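Complex shown without one protein chain; remaining protein chains in place.
Coming up: chain A.
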Amino acid sequence: MTLKLGVPSKGRLMEKTFQWFGKRGIALRRTGSEREYAAEVEGIDGVELVLLSAGEIPRELVAGRIHLGVTGNDLIEEKLANWEQQVKPLAPMGFGEANLILAVPAFWVDVTTLEDLDAAARAFRATHGRRLRIATKYHRLVRDFLQAEGVADYRLVDSQGATEGTVKNETAEAIADITSTGETLRANHLRILEDGLILRSQATLFKSRRAAFDETDRATLAQLQEMLGIDRAPR
């Protein structure tokens, strides 16, 4: 058997992942034509590279079709119930850093905290006859956060992209999205709530707790962890 390592198939996340492994003596590279999702691994035997969309990696880890995978912990925590029981984070990788945050229009000078958002949502519902909309693709994380904080009278609307534009387009009144520098938020006249940090995220190497590891896989994993400088805590 080979140890299957799932890595994002394109963009900065893929390049940074390749660099991260490269610095630790493991060369990952794409092969074949620009459009073909084939790849190879050098520097360690018994590891197979699987190129996947970052969003599919949580599911593949749980299904046990890959043993290891690189993705953001935001996606892991949004997509997996009881994620700690399904996957184990082996190493935070120090890139792809992004925070899941709640933001409102910058000109809402009366709303700087969740307490304000809750009060504004109540007044909004009384005035407009419907609940204040928050656009996001992180439904579960945002709902759990707002429920724990006791914010009411809002509704989540799905936004799979260009979420920062939803307020201007009047399809939402506020947003919950990933941001790293906050530039897109500022450009779209949005401001993060002071206590609106829902989750800190970064690219992380995860190990599946569901995949089958045979003897060879375990030996390969041990060698890999040693090369990557990851302490081997008990499973």
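Here is the rule we go by: a contact is a pair of C-beta atoms (placed from the backbone, for glycine too) under 8 Å apart; a residue touches a chain by one contact, two chains touch by 3 or more; residues count from 1.
We take it that contacts and distances are computed from a predicted model.
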*The complex's invisible chain, by UniProt name, from "Histidine--tRNA ligase", "ABC transporter ATP-binding protein", "SWIM-type domain-containing protein" or "Autoinducer 2 import system permease protein LsrD"*: "Histidine--tRNA ligase"
*Can you work out which residue in A:59, A:131 or A:209 touches the chain that's missing from view?*
A:131
*Candidates A:7, A:26, A:146 or A:224 - the one touching the absent chain*: A:146
_For review purposes, identify every residue of chain A that touches the missing chain, sorted by number._
81-82, 105-110, 112-113, 115-116, 118-120, 122-124, 127-128, 131-132, 139-140, 143-144, 146-156, 167-168, 170, 172-173, 189, 191, 194
